[in-house]
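The complex appears here minus one protein chain, its other protein chains still in place.
What follows is subunit A.
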Amino acid sequence: MALAFDEYGRPFIILKEQEQKARLRGLEAQKGNISAGKAVARILRTSLGPKGMDKMLQSPDGDVIVTNDGATILEQMDVDNQIAKLMVELSRSQDYEIGDGTTGVVVLAGALLEQAEKLLERGIHPIRIAEGYEMASRLAVDHLEHISQNFEFSVTNIEPLVQTCMTTLSSKIVNRCKRALAEIAVKAVLAVADLERKDVNLELIKVEGKVGGKLEDTELIYGIVVDKDMSHPQMPKRIEEAKIAILTCPFEPPKPKTKHKIDIDTVEKFQTLRQQEQKYFDDMVQKCKDVGATLVICQWGFDDEANHLLMHRNLPAVRWVGGVELELIAIATGGRIVPRFLDLTAEKLGKAGLVREKSFGTTKDRMLYIEHCANSRAVTIFIRGGNKMMIDETKRSLHDALCVARNLIRNNSIVYGGGSAELSCSISVEAAADKYPGVEQYAIRSFAEALDFIPMALAENCGLSPIDTVTAVKSQQIKENNPFYGIDCNDVGTNNMKEQNVFETLIGKQQQILLATQVVKMILKIDDVITPSAY
């Protein structure tokens, strides 16, 4: 920070540790911030679209992640610059809200910043640029609404939903079997969706993965998969028409919470104590048997003695099941979680058509499948894949697809992908720009130009000549007055996205534009950066 001197040449110390603080202000600050934002966008640019590339990221403790999901990449990059952090948060908030389009939003923000830089060089006031952008974003959002289409789906006709999820998955590494995964995602969401309230609680969808097998083996289970096995190796591996007791109490003698001591001073007393303990075990198992349970799932562990007894009485049991899983099992099977044996009644048992233990390949790992449940409001997606990275990436991709399906249930409007929506917006924003007097007109026009960046990046990533392709498509859109033309990334032969069935959700797209504008505005508004220069 520049020092101020008084009349006698002594410096003022106005701020604490003034000498150690760096200060950037005015245009310099804006330029610095813009270049930081652009740098982040540049990293993600190549990940956009169906032919986008993946990034490999290594965390400090050696874990490797391979992904193409914008939010994940940025999260793992661990950026330090404040403006870059804003971009990270931008992508994260798109992830929270929509779940998809996390790369696109950052690329768009980068493009907007790049355009703003040019305008700043011309001497346009940053706030005027920001205001112009805001107007333009509103125009674009309205236009999207205008070109969007409603599409009907029902529980029986899920094809449109599947198509949209396929668009999302096509940019991921799993696009080999996008059809299968998209169907899984849609069915899973529909299973847990509350269509009446248009609410989907994604927590009811459990995504579980296991290394081994092929991606094609990924399946949707109308029930729960628990990464646990029977407590005793000799217990039956397959139970049909299971009645499940879901317990949160251990198979142990109950312990009072108050501190207690038992004075044992005679052999007889010790004997009684011992007998009583055994009686507890006996009673517990008997109680379970009495109410008709054929399977016990317990949140806690149990004694070897109890285990033996259970085995002996032919009552299969699973121990150490986590709280969340326990809850999901309870929801799926329609059972109630029972906190103590006294409360166990026949009505509180959950019912499942089939419970089986499945082992995989040659490994000793086994998992417990609880299927054909009374109430299939909780489902599990079980992912198989060649290696751990692959499974993690599939999980992330499926999360995106699940979010897309959820968004469509909330709002069933779609726009067409492949950059067609952006191009169409760009055309309409540019046309509208001329109507605005004042400096904002320039900003609005720049906004339109920035919108072209997304199709351009798409084309570039596909190995097409970006400018040729984008201009060709743009002119086609205007000539035929059809907003469905986009970039033919997969070389299908037509660039009509409607025919290619490339859909994106309307809210996802709108959100992208609004969020990107918001962050760009924030960055443009900063004209003073004060940092401890030790950074």
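As a working rule, a contact is a pair of C-beta atoms (placed from the backbone, for glycine too) under 8 Å apart; a residue touches a chain by one contact, two chains touch by 3 or more; residues count from 1.
Convention: contacts and distances are computed from a predicted model.
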Hidden subunit of the complex - UniProt protein name among "Gamma-secretase subunit PEN-2", "PRELI/MSF1 domain-containing protein", "3-hydroxyisobutyryl-CoA hydrolase" or "T-complex protein 1 subunit eta": "T-complex protein 1 subunit eta"
Which of A:K55, A:K187 or A:K521 contacts the chain that the document leaves out: A:K521
Contact residue for the chain not shown (choose from A:R336, A:K358 or A:K498): A:R336
Chain not shown: contacting residue from A:E131, A:D229 or A:E460: A:E131
Listed residues A:E89, A:D142, A:E305 or A:E449, member touching the removed chain: A:E89
Touching residues (missing chain, whole complex) on subunit A: 4, 6-8, 10, 12-16, 29, 33, 82, 85-86, 89-90, 92-97, 125-128, 131, 134, 197, 199-201, 203-204, 248, 253-265, 269, 272-273, 276, 299, 323-324, 326-328, 330-331, 336-340, 438, 511, 514-515, 518-519, 521-522, 525-532, 535
